[in-house]
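A single protein chain has been omitted from the complex, and every remaining protein chain is retained in its original position.
Letters A, B and C mark the chains in the order given here, with residues in each chain numbered from 1 onward.
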Amino acid sequence: MDLSDNNSLPDVQGTVDQRALVIQRVGIKRLRHPMAWQAKHGIQHTVGEFSFAVHLPAEQKGTHMSRFVALLQEQPQLWTIAQASNIAQILCPLLNAPRAFFEVQFPLFIEKTAPASGVKSLMDYQVLLSSEATLKENSTRVQLQIPVTSLCPCSKTVSAYGAHNQRSQVTVYAQLTDDVWLEDIIAAVEKQASSELYGLLKRVDEKVVTERAYDNPKFVEDLVRDVAIALRKLPGLSHIQIDAENFESIHNHSAFASLRLEKE
Amino acid sequence: MDLSDNNSLPDVQGTVDQRALVIQRVGIKRLRHPMAWQAKHGIQHTVGEFSFAVHLPAEQKGTHMSRFVALLQEQPQLWTIAQASNIAQILCPLLNAPRAFFEVQFPLFIEKTAPASGVKSLMDYQVLLSSEATLKENSTRVQLQIPVTSLCPCSKTVSAYGAHNQRSQVTVYAQLTDDVWLEDIIAAVEKQASSELYGLLKRVDEKVVTERAYDNPKFVEDLVRDVAIALRKLPGLSHIQIDAENFESIHNHSAFASLRLEKE
Amino acid sequence: MDLSDNNSLPDVQGTVDQRALVIQRVGIKRLRHPMAWQAKHGIQHTVGEFSFAVHLPAEQKGTHMSRFVALLQEQPQLWTIAQASNIAQILCPLLNAPRAFFEVQFPLFIEKTAPASGVKSLMDYQVLLSSEATLKENSTRVQLQIPVTSLCPCSKTVSAYGAHNQRSQVTVYAQLTDDVWLEDIIAAVEKQASSELYGLLKRVDEKVVTERAYDNPKFVEDLVRDVAIALRKLPGLSHIQIDAENFESIHNHSAFASLRLEKE
Partner (left out) sequence: MDLSDNNSLPDVQGTVDQRALVIQRVGIKRLRHPMAWQAKHGIQHTVGEFSFAVHLPAEQKGTHMSRFVALLQEQPQLWTIAQASNIAQILCPLLNAPRAFFEVQFPLFIEKTAPASGVKSLMDYQVLLSSEATLKENSTRVQLQIPVTSLCPCSKTVSAYGAHNQRSQVTVYAQLTDDVWLEDIIAAVEKQASSELYGLLKRVDEKVVTERAYDNPKFVEDLVRDVAIALRKLPGLSHIQIDAENFESIHNHSAFASLRLEKE
């Protein structure tokens, strides 16, 4: 690759800026790229949407956006939480930046076993990993979207039979302080719902999940509290926040709750 | 407004095209504009997303997109189905086109009364009106999105108690052959669901809708069939299609059905 | 309206909770409702998407979601920034909550005059107002999405002719400390872009905006810095953040920047 041509052209981004204004983040986003993920039970191929950014000091006019894409092209296909953490740190010297940011979001697939028939199928969960680094230190956060069933305790109590229920989305935000499997966080969340979801259910399974949901009614408030209690026992997580949204089956709007765990 | 300046500039769109290819539709879309709608029980203010297009004969290089926007600016704020039909016909001479197309989509709000407490609240429905015209004739179609509750008959039958239910979206497509109130189509659809939705429900109402849904289990197949039977009795509609999608509370995917009523 | 029936049913939400976990926010969202907005040059009808929430003390099992919807139904149609601020404060006693939150987002329309022909048309901007209150104090924030044109300085400099340009979205976040017209914030932002956008442009106008954009090349970094300088001169705003995203015409991903103004 001959870059001499490139260097013969003026570098507008590299000139000095007079406006005395720091930019906290500048970079690229919405860049799709295939990736492999080191899942708990093997390597999983998926598609990531990537974002890269740096802190831009006041005296610098612009950053060099093409270096973000070039860095992504050079990465080995296999991604881990450790590698996602590492990328932000690589960006600092690469773009001569005091602070850098990295994000990738992708669907993660987990094989689940139906509760009565034992049939296997995949469920999809949306993962977002983000890291922030200076030359000396870095931190990594995860955001996990976990769809579940919620069944309304009020509806169950006031009704002679039945109870409205619906798909809900639980979103977990946490800082990762140690090695952790995303699969373990997801399993801990699903246990707290009225029922978990499955890709494939036979009639015998449908009976089980219907009765299980009716036996475990949860308001959106119960959902975030019970998930909070479950997650604060998991090692490797801190600064935990849990959001839940119920796509109400009796309304055209959602109920939601958001709980931020205070320092224990 | 002085257009002489404009006419002094070359009109590239107006030149002759040599490629011998008709373009079925060319125009603009995703244009948001406030509008008033003549609802059944009064005038309703809402926001429309508009689209305008014409058929472009093979010998014409391009159309004059700015005329679509100018036409919209000149419209009286109050829209009716008749006016939506009319717009496509106005476009033909305005753009010197043999055929023209118009679309507007907007949220329509209907006041509903909760079944036990009698409290009033608004529900929102998404409407899409489209018209197509030549100089001689025109036709108008409607697409209505109506969210409802569906409760699974299989789950109810196989389970000792409870039944999974969820929000579903029913979409009605129809050609309008006579005056019709959108509110009447919506009401006819809602009666066929396991339950209709409400903006505001008290506990006494929640009891009613929960039990009503349990008493009226419907597969997605039942939903489209029962809606079809109800709609074919309504005057003013033809070429009816009904789609339904259940946002399943036990899966992370949807069940759907699509029924096109054959000529009676 | 007879509520005695309602009170005869058990109030599950009102029971005592033992989990000792505060929930920072619980409420409803994605509720669409028509609204009128007091714009700078008159009253404007539009459609809002509303969200209401309260802080839930540890000992309370749940909140009463239906009261949020009832409150919305009672509001006068005309909304102002002051009323949006007020709603969060009304929620505290209404739901017996120490802290409450309110959000509404809606499209705002502004009439613009094309630069050469003088033709008038509406442009749409997305507004999000949010307020947070305790019984004693409240604060209100605005988020404004303003689409503009950006033209790349690097592309202009290195190319013999032409320069890539594209639609960009500028998002302004600010706390409102005094009366301010949203229209004034929008106008201040648009002046800093390579060019502003219009609903309707004639050829004479297209010439003006094309040449104006070429005369005012801006990186995404320039855009957020120049907007920051313009906005810090506007009275009534504090805690300002400016984001910009360029939907690059030469890539299938976006460039973005985010600048948070430090205390002056």
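Here are a few things to note about the model shown:
Basically, contacts are C-beta pairs under 8 Å (C-beta built on N, C-alpha and C of every residue); 3 or more make two chains touch, one makes a residue touch a chain.
Since this is a predicted model, take the numbers as computed values, not measurements.
Across the complete structure, the visible chains that the omitted chain touches are A, B, C. For the chain missing from the display, the contacting residue among B:Q38, B:Q105, B:S238 or B:S254 is B:S254, taking the whole complex into account.
Considering C:H64, C:K120 or C:H164, the position touching the chain not shown turns out to be C:H164 (whole complex).
Only one residue in the set A:K40, A:K202 or A:R232 touches the chain that does not appear here, and it is A:K202. Considering the complete assembly, chain C touches the hidden chain via residues 123-124, 147, 149, 151-152, 154-155, 158-167, 195, 197-199, 201, 203-204, 206-207, 209-211, 213-214, 247-253.
Where chain B meets the missing chain, the touching residues are 9-10, 12-13, 17, 19, 21-32, 53, 56, 61-63, 65, 153-154, 157-158, 219-222, 224-226, 228-229, 245, 252-260, 262.
Seen from chain A, the chain kept out of the figure touches residues 1-3, 5-6, 9, 11, 31-34, 36, 44-47, 66, 69-70, 73, 107, 109, 116-122, 124, 199-204, 207.
Here is the rule we go by: only the chains that are shown with their structure count from here on.
If touching chains are joined by edges, the resulting network of the protein chains shown connects every chain directly with every other. Chain B and chain C, compared by their mean Cα positions, are separated by 27 Å. Annotation: 35 Å between the Cα-based centres of chain A and chain B.
Among all residues of chain A, those that touch two or more other chains are 154, 158, 252-253.
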